[in-house]
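Quick one: the structure is below, and I'll ask about it shortly.
Let's turn to chain A:
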Amino acid sequence: MTVALSGKEIASQIEEKFPGSVEESGRDSLVVKSDSLLPVAAFLRDTETLKFDYLSYVTAVDYFSYFEVVYQLTSLEHNHSIVIKTRCYGRENPVVPSVIGIWQGADFQEREIYDLMGIKFEGHPNMKRIFLWEGFAGHPLRKDYLS
Partner candidate 1 sequence: MTIPDLVISKLPMQVTPADWPGGYWWHWLFFTVVLIIFVLCMVMGAIYIERRGMGRMQSRLGPNRTGPFGLLQPVADALKVLLKENIVPDAADKLVHWLAPIVAFVPVLLILTVIPFQNGALLADLNIGILFIVAVSSIATVGMFMAGWGSSNKYSLLGAMRNVAAVVSYEIPLVLAVVGVVLCAGSLSMNCIVLSQDIPYILLQPLGFLLFFMAACAEINRSPFDLTEADSEIVAGFHTEYSGMKFAMFYLVEYAEAIAFSAIITTLFLSGWRGPLLPPWLWFLIKTLIVFFAMVWTRTTLPRVRIDQLMALAWKFLFPLALINLFITAIQVLVWPDALPWTMVIINIVLMVVLVLLWSKFFKLGWGRVEV
Partner candidate 2 sequence: MTTTEMMTLKTEPFVLNFGPVHPSTHGVYRMRATLDGEVVLDIEPVFGYLHRGIEKLAEERTFSGFVPLTDRLDYISSMSNNLGYCLSVEKLAGIEVPERAEYIRVIMAELQRLVNHAIAVGTFLNDCGAYMTPVVYMLREREKILDLFDMVCGQRLTYNYMRIGGVSQDIPDEFLPALRRLVNQMFFFIEEMERLLKQNEILLARTKGVGILSRETAINCSISGPVARGSGVKWDLRRADPYSIYDRFDFDIPTAEVGDCYDRYRIRIEEMRQSLHIIEQAMKQIPSGPVRADVPHLIRPPVGEAYAHIEAPKGELGFYLVSDNSIAPYRCHVRPTSLINLTALREMVRGWKVADLIVIFGSIDICLGEVDR
């Protein structure tokens, strides 16, 4: 059974290493500040007890005042998982660092989030639209798209 680790526990481990990086933590997930996303992600992947080497998925949700990018990480060795989130405020030009250097599986998923939600991922080598054509105006999955 994949154990869904408690957000609070992981949050305390992360706070030790990178103080001030955790915004919130709950039972199921924890929210990390977007500037410290990359060091936290590398820490989660490389620490022996955590070893989150498998990125299950990356997705984004549009809560009107902010966008939330959700990552679910799994460790194949220890068989546990955690949900990490990061927020970006502002609807004009939201930017989040890209985790493609840590987990390459985020490649197409981040392009999809950019295409449909408009969140740019910094450090992604090919930040182009993936499903919609070049020159498409707007980002359809946003809550205020043509409604």
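On the choice of candidates, all candidates are chains of the complex that A comes from, given by their letters.
One rule holds for everything that comes next: contacts are C-beta pairs under 8 Å (C-beta built on N, C-alpha and C of every residue); 3 or more make two chains touch, one makes a residue touch a chain; residues count from 1.
Keep in mind that this is a model prediction, so the values were computed, not measured.
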Fill in: Complex member in contact with chain A (any copy), out of 1 or 2
2
Discussion item. Considering only the defined contacts, which chain A positions touch candidate 2 in the complex?
Written reply: 1-2, 28, 53-57, 59, 61-62, 70, 72, 76, 79, 83, 103-109, 112, 116, 130-133, 140-141
